[in-house]
Each structure stands twice: as C-alpha cells, then as structure tokens.
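Read the structure below first, then the notes.
A single protein chain has been omitted; all remaining protein chains appear in their positions.
On to chain A.
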Amino acid sequence: MNIAVIDKIMLNFFAELQGWFALAATTFARVFRRPYYYREFAVQFDKLGFSSLFICMLTGLFTGMVMALQALVQLKPFAATSYVGGMVAVTMIKELGPVLASLMVAGRVGSAITAELGTMVVTEQVDAMRVEGTDIVKRLVAPRLKAMLLALPLLTAAADAVSLLGGYIMASGYGINPTMYLKGIPQFMVFQDLIEGLVKPTFFGFLIAMTGCYVGLNTRGGAEGVGNSAKQAVVVSSVLILMFDFFLTKIFVVFRG
C-alpha cells in the first residue's frame, strides 16, 4: 500500500467524521426549534420503539437465564448461590442490558433508518423535500433522534426487567427461593448503577440514530448503494456501541472514585 492510498483513506475517514459531527451539531441546534413534527415523532417512536420491544425482551430473557445458569455453576462450589440475583442484576443492568438491547436496535432499526433515508435519497424524494422548502434535518433526522433517545432507555429497562425474571426462572430450578434471589440484588447494586444503565442506552441511541441518518442521507448509487449503506450503518453503529461502552464505563468508574 503506497502513501497516496493511505492518504486517500485517511482523508475519506476524516471527511466522513467531519460530516457526521456536522450533522449531529446541526441536529442538536434544530431539535428544539419549530416545527416539531409530532406526527413524524409518534410514527418513528412506534417504528423504533414498540416494534423492537419483543426482540429486546426475548434477548433479555435468554441472556438473564444464561447469566444465572453460569453464575449458579460457578457459585455452587462456594455455597454462594444466594448471590445469583445480584450477579444477574449487576451484569445485566450495568453492561449486558444496555449493550445487547442497543446492538439489537442497531441491527433492526439502524439499518431500517438508513435504508429508508437512502431510498428517499436515490429516488430524489429528499431533493423534492428540499425544493418544497423543508429543512431535512428537522423533518427527517430530529424526529428519529428524539424517538431513539426516548425509546432505547425504555427498551433497555424492559430487557433488564425481563432478564431478572429469566434469572429467577433459572435460579428457582436450582432451589433458590424468590426472597433470597431478590435480596441478593441490592447487595450488589446501588442507585448509581441504575443511572448508568439508563445513561448508556441514551448515548447509544444517539450513536445509532445519527449514524443511521448520516449514512442514509449520504447514500449513492441506487439499490446496491442502499444495501451497502444499510450494512455500513449496522457495522459502524455496532462497533461504536462496543467502543463507547468501554469509554463510558471508564468514565463512570473514574467518577465513582
């Protein structure tokens, strides 16, 4: 690989990064300005939120069950199976709940946002809106961002709750009674953990919505371009979620002292 190729790759990368931040900044600047497109927000909330509820709950249920199963196997030799509730809670609410729900939503909704906006771009619907005097960011990006910022923490909370239920189902199979299971939870968790468990999906929701919208609005090249964009949005969103999960956790750890 010669230097010119590396130069071109770096230039493209920084141009994309600049475009992403520019769109994010523009969206923030316009998200609280009229018109608010309430109807579009409601439609997007339904599409992004309610439609993803089942898949997030299913993910939470089975992850909670498998976490409980693993914990029970590991804790049994130490006669510490009563801590299983706490272990499931701390793992799911702080880490796996936000990350898995966000990855599910990135795969299901992030790609859908990109495909929808990408199709609108290649069929010139976005150009038509601009000619009609519509602010594309207010009309297309802001409602999706707002819907995602509201929906993803709620979906994560639902997934967390169901995962605790799944953990309980598993634990009850090993003779752990409900009281012992529930008592273990506050022993491992503090209120700040709940806050962290909701801040993370809010931030991940921002990443998913902005990446989906940015990639969608920059789609080129017809049906193939739309397919490539959808794939790119899912990959980029997923990688960003995993990367920023680490950074956010690090920040929380530092602030906790």
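Note that in this section a contact is a pair of C-beta atoms (placed from the backbone, for glycine too) under 8 Å apart; a residue touches a chain by one contact, two chains touch by 3 or more; residues count from 1.
FYI, contacts and distances are computed from a predicted model.
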Omitted chain (choose from "Imidazolonepropionase", "Chemotaxis protein CheA", "FMN reductase" or "ATP-binding cassette domain-containing protein") - UniProt protein name: "ATP-binding cassette domain-containing protein"
Residue in contact with the excluded chain [from A:Thr123, A:Asn177 or A:Gln192]: A:Thr123
Identified contact with the non-displayed chain, of A:Val5, A:Ala79, A:Val131 or A:Val254: A:Val131
Residues in chain A touching the chain absent from view: 35, 119-120, 123-125, 127-135
